[in-house]
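Report on the structure given below.
Missing here is one protein chain; the remaining ones are kept as they sit in the complex.
Entry: chain A
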């Protein structure tokens, strides 16, 4: 039975071109349940574009995206979220004028039954309980009433992940979650991501090679829009083509 279960997230021959540029070209891979799959590659390799294709921000020209074997290619972000796929952004994308708690509450309110959409927010118990959990888990409880725009960079990056987690997704796409973080914050975030993998399947974009090696179960290497290699972290690091294209240039 296990052998026949379709992968949580499968990307098959996915491609998109902007004008003549093939930003993502014939990329295929699978993300295993509750595992951390990391997409690496030099700047401009097409990693964020790949995330945009999977999360519905962009519609692919070719190929397929499947969640649990179900075809979701080209579905809108809202529909994908309701199927259990959430994402964070490389450039912090929060509601800066709203409080931390309200950012989380907004993201958690999809958990409420639809009838509650027209009842006062203070009656929305499911979302409120979820906000409490998230504040605790992401160490933001002391900042709950602070405006998101007033947080430090590291705190905003953490809130970014917390907002993506609010809807209890099954698949979480994290686009450079440690971008711009101090060393200490990066370590904390790595631990957090590792802990999240107990509940969700994670697809990660990360530049810090040390972090990639220690966090990932599976690594996909992208280069000039295409997939160069994939495999367990150690095998990928040993791959001569990857070393030439990626590590060699570093």
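Keep in mind that, in the parts below, contacts are C-beta pairs under 8 Å (C-beta built on N, C-alpha and C of every residue); 3 or more make two chains touch, one makes a residue touch a chain; residues count from 1.
In this text, contacts and distances are computed from a predicted model.
A.B. asks: Going by UniProt, what is the name of the one chain that was not included in the view, given "Cytochrome P450", "Spore germination protein", "Flagellar assembly factor FliW" or "Amino acid/amide ABC transporter membrane protein 2, HAAT family"?
C.D. replies: From the listed options "Cytochrome P450", "Spore germination protein", "Flagellar assembly factor FliW" or "Amino acid/amide ABC transporter membrane protein 2, HAAT family", the omitted chain resolves to "Amino acid/amide ABC transporter membrane protein 2, HAAT family".
A.B. asks: Sort through A:47, A:105, A:157 or A:218 and give me the one touching the missing partner chain.
C.D. replies: Of the candidates A:47, A:105, A:157 or A:218, A:105 is in touch with the missing chain.
A.B. asks: Can you tell me which of A:19, A:120 or A:240 touches the chain that was removed from the display?
C.D. replies: Answering carefully, the residue with contact to the hidden chain is A:120.
A.B. asks: Of the residues A:21, A:141 or A:238, which one touches the chain left out of the display?
C.D. replies: A:141
A.B. asks: If I consider the whole complex, including the chain that's not displayed, which of A:77, A:154, A:180 or A:226 touches that chain?
C.D. replies: A:77
A.B. asks: Hey, which chain A residues sit against the chain that's not shown?
C.D. replies: 55-56, 76-78, 81-82, 86-87, 93-99, 101-102, 105-107, 109-110, 112, 116-124, 127-129, 131-132, 135-136, 139, 141-142, 144-145, 163-164, 167, 188
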